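Only one protein chain is missing; all other protein chains are in place.
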Amino acid sequence: MDTAIESLGVARIPSPLKHVQHVTDDECILYDSSARNVEQQIREGQTPVSFMKAGPRDFMYFDPSKLKCAVVTAGGLCPGLNNVIRAIVLTLYYSYGVRNVLGIRYGFQGLVPQYGHPILELTPKSVGDIAELGGTVLGSSRGPQSVEDMVDALERMNVGILFAIGGDGTMRAVSKICEGIRNRNAKISVIGIPKTIDNDISYMSRSFGFNTAVTVAAEVITAAHVEATGSPNGIGLVKLMGRRAGFIASYAALAKRDANFVLIPESDFDLEGPHGFLAVLEKRILDRKHAVIVVAEGAGQQYAHGEGTDESGNPRLGDIGIFLKEAIDEYFKGKGIELNLKYIDPSYTIRSVEATSDDAIFCTFLAQNAVHAGMAGKTNMVVGNWRDEYVYIPVDLVITGRKQVELDGKLWSSVLEATGQPSFKP
Amino acid sequence: MDTAIESLGVARIPSPLKHVQHVTDDECILYDSSARNVEQQIREGQTPVSFMKAGPRDFMYFDPSKLKCAVVTAGGLCPGLNNVIRAIVLTLYYSYGVRNVLGIRYGFQGLVPQYGHPILELTPKSVGDIAELGGTVLGSSRGPQSVEDMVDALERMNVGILFAIGGDGTMRAVSKICEGIRNRNAKISVIGIPKTIDNDISYMSRSFGFNTAVTVAAEVITAAHVEATGSPNGIGLVKLMGRRAGFIASYAALAKRDANFVLIPESDFDLEGPHGFLAVLEKRILDRKHAVIVVAEGAGQQYAHGEGTDESGNPRLGDIGIFLKEAIDEYFKGKGIELNLKYIDPSYTIRSVEATSDDAIFCTFLAQNAVHAGMAGKTNMVVGNWRDEYVYIPVDLVITGRKQVELDGKLWSSVLEATGQPSFKP
Amino acid sequence: MDTAIESLGVARIPSPLKHVQHVTDDECILYDSSARNVEQQIREGQTPVSFMKAGPRDFMYFDPSKLKCAVVTAGGLCPGLNNVIRAIVLTLYYSYGVRNVLGIRYGFQGLVPQYGHPILELTPKSVGDIAELGGTVLGSSRGPQSVEDMVDALERMNVGILFAIGGDGTMRAVSKICEGIRNRNAKISVIGIPKTIDNDISYMSRSFGFNTAVTVAAEVITAAHVEATGSPNGIGLVKLMGRRAGFIASYAALAKRDANFVLIPESDFDLEGPHGFLAVLEKRILDRKHAVIVVAEGAGQQYAHGEGTDESGNPRLGDIGIFLKEAIDEYFKGKGIELNLKYIDPSYTIRSVEATSDDAIFCTFLAQNAVHAGMAGKTNMVVGNWRDEYVYIPVDLVITGRKQVELDGKLWSSVLEATGQPSFKP
Partner (left out) sequence: MDTAIESLGVARIPSPLKHVQHVTDDECILYDSSARNVEQQIREGQTPVSFMKAGPRDFMYFDPSKLKCAVVTAGGLCPGLNNVIRAIVLTLYYSYGVRNVLGIRYGFQGLVPQYGHPILELTPKSVGDIAELGGTVLGSSRGPQSVEDMVDALERMNVGILFAIGGDGTMRAVSKICEGIRNRNAKISVIGIPKTIDNDISYMSRSFGFNTAVTVAAEVITAAHVEATGSPNGIGLVKLMGRRAGFIASYAALAKRDANFVLIPESDFDLEGPHGFLAVLEKRILDRKHAVIVVAEGAGQQYAHGEGTDESGNPRLGDIGIFLKEAIDEYFKGKGIELNLKYIDPSYTIRSVEATSDDAIFCTFLAQNAVHAGMAGKTNMVVGNWRDEYVYIPVDLVITGRKQVELDGKLWSSVLEATGQPSFKP
């Protein structure tokens, strides 16, 4: 893996930041923290994988007094978007003296003239209180737009740095826009700030909004527990976010320990049969009179068949929540057992809340480091966090894979321990 | 209307309460607060309607040292149930010295042997921390049970006072149980504490849990607003509780003023036509690019046809939320307008939360006054609050009608003002 | 008592409000809700005391298209101030079509030129999000200003209606300003919205911010309980607001039942002696190893001697919190008993929070009715709430007395029951 990045040219303007340790490009953070692995690699003459450390550089590529920047948010809502927007604007303004920052409306649609979305001017005053609000003041949208149109717009508006906050699709768009820029030999930097409420980006210990999502999801699990214990044979069934990774479901289940079953995309389960989920659930209901089930939206896709793809190009998932609700109802009806199942799908009420303090601070650091990268003339990079250090990672690396819950790792074994659930396999 | 109540006999045991004003049965609270109306009635020789003032009486009917009481919760969950249970137990124990209090499990099922639910013993220690939890530690259930079975159980367990917390169906059950008790000439008092998260009980200014429900519902409306403004032509559609009355929808809409349309059972609306809801919504979307719609579950039942009745005997409502979601999607698709509709149905996450401080205090006062009523030998009464005074009202009066939002009253006119919505009628 | 008000002249302009019940001046709300008392008075030929019902009138005195209004907030912070400001502006704008609303900065200082505070323009946009914030966007100040200066400013700015939100001192100022206006025969209405976090205004069932204050205060009592139980012989001592009335202390103590002692201004207590507070506390500590004490700031003023008056002209209270802390420490040191006392004074963190939903709605109704009063040409009146009805009350009546906790009433008896505390008297 390569840690080098493309540069727009040579950065020659001295950094205006005071009282701050500046970082050089050869300061790198080890990917692997295992002493044994790293020692072995080095002894064998290999270079261990590492990521470029984030932070202000000694020299800037752009002249702040002449620079215009733009910020865009794309994809679904995620707590912290406004915090990132605000911190980008404040850092550009107060740390670097950049006076022109544009807000692109409704995702990449805002860069395409035919949609007619107006451009916002972002100032310290206009972003001052936005972090108290959930969502994004810029609006968002899904789906790809014409790369030519978008690069045209950036050139026409004379944008020097574009900060793109969004998910998988957005990072792929960043990669393509950078290619378009390179083809024109334009002097535009694009820096990505990856957004995934599911926390499933490779090479990133943590993504913003995840902490908030887990906090709210844990409250919903408590609600499900209250409903489940409130009636005879009560079942609280909660569907949580997690298309390909069950991090939210797993962490939320650990936060309160009210969940009795956690179903995630990473772990297949049988529905029928003596060891299947329904039989185990029946045993629990007969023994304990209530159960709380947490299911990630991407779990059990062999049962809940989705069709086609959504606007962002992701395969459309089948609705495992509704499927399970109906499968459980039918199973217990067949057994002649009265059941009180309450189904909760809190998706939007999780995505739209204000960030926790912890996420708010995290967003601030991400944004500051995104600005440092852009000012130094880096491009086609994202800012991330690896083992408590802020790092710059090539976009193309980030979009190649996804993180998942390891089934023999400490997270999932804690979940198994907390729930006591079996494997649902013969 | 008659304010007299049935009594079990003559209460002769002096009240043990110190430092407290005792109340006599002829202290009554005027139903009507209009000076003009009351004066006119009196001048015309009529007796204005009034409710018996709640509070401790000089004499008790039951001897605390020999008394056994029972508490039952029935119907759907509502914030504050545990607060009422706790305060009944603490008041019986500390104010009156009653040492035996039973918790009946899973509603009236708990009084019917065939279900086999065990009985709980409730002590100050066992109820000490329950108010931090939502739901009911007793569990609940819906649907009627045999009156004979229930009165049998009360006699067999030697219960002197039964405190029944529940909705409409529960209050009807209280009435029938009292009839059954009277027929046997048994010495059992039954006191109701009406529960309706919808706040639609006649002759009651307020019901417990409503304050909490509005608080949480208002947060959900904010979430819908964030989602609506987060994408182009965004619509946040929230379905709230309110089978026959739109109080939660109306108050929650006033709390934050993010709602643009509020649809309640009391106010019919046209869906189609130039003044219909869909046309007005289209205009709003074209003008403002987003809209927040709050719909009470009982609204628009001419469109969302429900069938049959539920376990509590209430007519089953059609799902107006899903109906509206689909009608809106179809309408805009027909017009070729892209739409981003997010549908939120938070029912269980509202019903299951811990009570607000305000509701917690209210529940305490209701429970204390319920205990005062029972100890004084009243029966077939409910405890309520009328214009800031706690009162006792005959059960049979309470179950005769329902409160609704007055369409020319101050609440609805405030909602119309806050939303700016028209009448949706030609 | 007289329910008539002074009027600026005859209101002749028809109300623009649609779909709303208008109210006439002779619709009055009975002060006393006791059926017996009211009947007796009427039979004896007396007119029972009543308050004029609030609401829109058929005719307006001011022409909205030419009207300029002003809003001022004075005194200490209280949750809900921004909600009142916002609802005044929105009601003036959307319901009546008033386009000019001024925000007076820093209380009555803002009407006095020498302070040089600028005037704000208040529009639906500028007040749109302010209710999410605690405090007052106008700022506030204490202390009286020259009536002549203030009336000069109102005339100079051509203000038709002044909405004054504030406490006791503010209401006295309203009375004097109205007198000054009358002396000049000016056509200016002044409407008061009484603010008292202590909830101690006579003739008002409830004041805005009180619900919020109790909610936060209850959480602080829980914190004190946690600290008290966290160490051997732990004492949590909480000082709450309540200069002359112990409503916050009493209600907050009821909300969670963690308090073991509640000391309020209305109830004297002995400190020393076998029945005094210190001896009772010692007994509790020896028996139970911890205690939670809630003291209202105005309690025990015979011990904590205050001197002089504050800027608002109120007598300066001695600090009973610090006094008790020291007295308890010394007493137990004298007895050789190790103690872990944690003292909490949360005043500003209570005053500055966002209003609860319940207070937010209440503030909206108060503000709407204040606007209705002003538009109808009423002056020298306040808007209040009496037994669930909004009413107009002459300012001069409101400033004549204060509400206190009745020591033989239901509130205090509930507190005594919840805490089990004795009278602290021989």
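Going by the order they are written in, the chains are A, B and C; count residues from 1 in each one.
Criterion: contacts are C-beta pairs under 8 Å (C-beta built on N, C-alpha and C of every residue); 3 or more make two chains touch, one makes a residue touch a chain.
None of these values were measured; they are calculated from a predicted model.
**Student:** With respect to the chain omitted from the figure, which of A:48, A:276 or A:306 is a touching residue?
**Tutor:** Result: among the candidates, A:48 touches the missing chain.
**Student:** Just one of C:232, C:313, C:401 or C:420 touches the chain that is missing; which is it?
**Tutor:** Per the contact definition at the top, the residue touching the missing chain is C:232.
**Student:** Looking at the full complex, which residue from C:56, C:194 or C:346 touches the chain that isn't shown here?
**Tutor:** Residue touching the absent chain, from the options given: C:346.
**Student:** Decide which residue listed in A:186, A:361 or A:397 touches the omitted chain of the complex.
**Tutor:** A:361
**Student:** Contact with the hidden chain only, please: which subunit A residues?
**Tutor:** Touching the missing chain: residues 17, 19-21, 26-30, 33-36, 38-39, 42-43, 48, 50, 55, 90-91, 94-95, 131, 205, 211, 214-215, 218, 251-252, 254-257, 356-358, 360-361, 364-365, 368, 387-390, 407-410, 412-414, 416-418, 420, 423.
**Student:** At which residues does subunit C meet the chain that is not included here?
**Tutor:** Residues 77, 106, 109, 115, 117, 133-136, 139-141, 219-220, 222-224, 226-227, 229-232, 234, 236, 342, 344-346, 348-349, 351-353 of subunit C touch the chain that is not shown.
Assume only the chains that are shown with their structure count from here on.
**Student:** Which chain has its C-alpha centre closest to the mean of all protein C-alpha atoms shown?
**Tutor:** Central chain: B.
**Student:** Going by average Cα coordinates, which chain is farthest removed from subunit B?
**Tutor:** Measuring from the centre of subunit B, the most distant chain centre belongs to A.
**Student:** Could you state the distance in Å from the CA-based centre of subunit A to that of subunit C?
**Tutor:** Roughly 46 Å separates the two chain centres.
**Student:** For subunit A versus subunit B, what separation do you get between their C-alpha means, in angstrom?
**Tutor:** Centre-to-centre distance between subunit A and subunit B: 41 Å.
**Student:** With centres defined as the mean C-alpha position, give me the subunit B-subunit C separation in Å.
**Tutor:** Computed value for the inter-centroid distance: 29 Å.
**Student:** In subunit A, which residues are in touch with two or more of the other chains?
**Tutor:** In subunit A, 133 touch at least two other chains.
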